[in-house]
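Let me give you the structure first, and then I'll get to my questions.
Complex shown without one protein chain; remaining protein chains in place.
Think of it as A and B in the order they're written, each chain with its own count starting at 1.
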């Protein structure tokens, strides 16, 4: 007998920014029947990230996008001219750098049949590429 | 039968910086009786982080605080004038940005009834806000 449950979520993105997935993940946890468990999320890509962030004021999400766009500018920016991996577009290598700085996996305890998210915490995929992408997130509950 | 153990730790912080929680977590692991397990820590906030860092020289902790204060200055700094989420104070949006760059969850294997921390590794909460806060960390052991 195994009490492990896994599901793969697919998300369509259309440009850089945060995409909230809290509701989909919450539904998965609730439908699992798990009361006390650990949920792990894993994103199968190297140019986007998983993030727990504030879900109250949408300006937080815009500000996060704006900050990281300045911290890691496109490779067309003269200050990034030392980067060599540029043939997939000016947003590609910055996407890999951001993916190194932000989580590829997240683990969230489940208690009394609910994720222990704080009051203002939402779960997001942070897309770092400009073009539309299909993103896969694997949820593992045990 | 479940061999899962969970506990919520509450920590009072008084300004930005690192607060060590290694002893409290170690006591929890020891009192659990777990010999071989995985400990996961999760912080229920979006303006502080969990960190594994050097516990030998306290200057490391001060330097970490100083570095991130420069990398993500308060929104009163002219170079941060593009940020919009400012009504909760000049340290608030920088706190969210730092919370995106550093872990919200950590997983540490337990072997021979002890966390496999390296010789110099301590467990810290990194507070990113100036005002005093009550912070909750959920520990999950399985």
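As a working rule, a residue touches a chain if its C-beta (ideal position, glycine included) is under 8 Å from a C-beta of that chain, and two chains touch if they have at least 3 such contacts.
Only a predicted model underlies this, so the values are computations on that prediction, with no experimental measurement involved.
For the options B:86, B:121 or B:136, the residue in contact with the chain missing from this view is B:121. Across B:21, B:51 or B:99, the single residue that touches the chain missing here is B:51.
Within the full complex, the residue among A:12, A:76, A:119 or A:136 touching the omitted chain is A:136. Panel shows subunit A; residues 2, 4, 6, 8, 40, 42, 44-46, 71-72, 82-85, 93, 96-97, 99-101, 103-105, 107, 136, 138, 140, 142 of it touch the chain omitted from the view. Seen across the whole complex, the unshown chain contacts subunit B at 36-38, 51-54, 57, 59-60, 62-64, 66-68, 70-71, 101-103, 106-109, 111, 116-118, 120-121, 126, 142.
In this section, only the chains that are shown with their structure count from here on.
For the pair subunit A and subunit B, the distance between mean C-alpha positions equals 20 Å.
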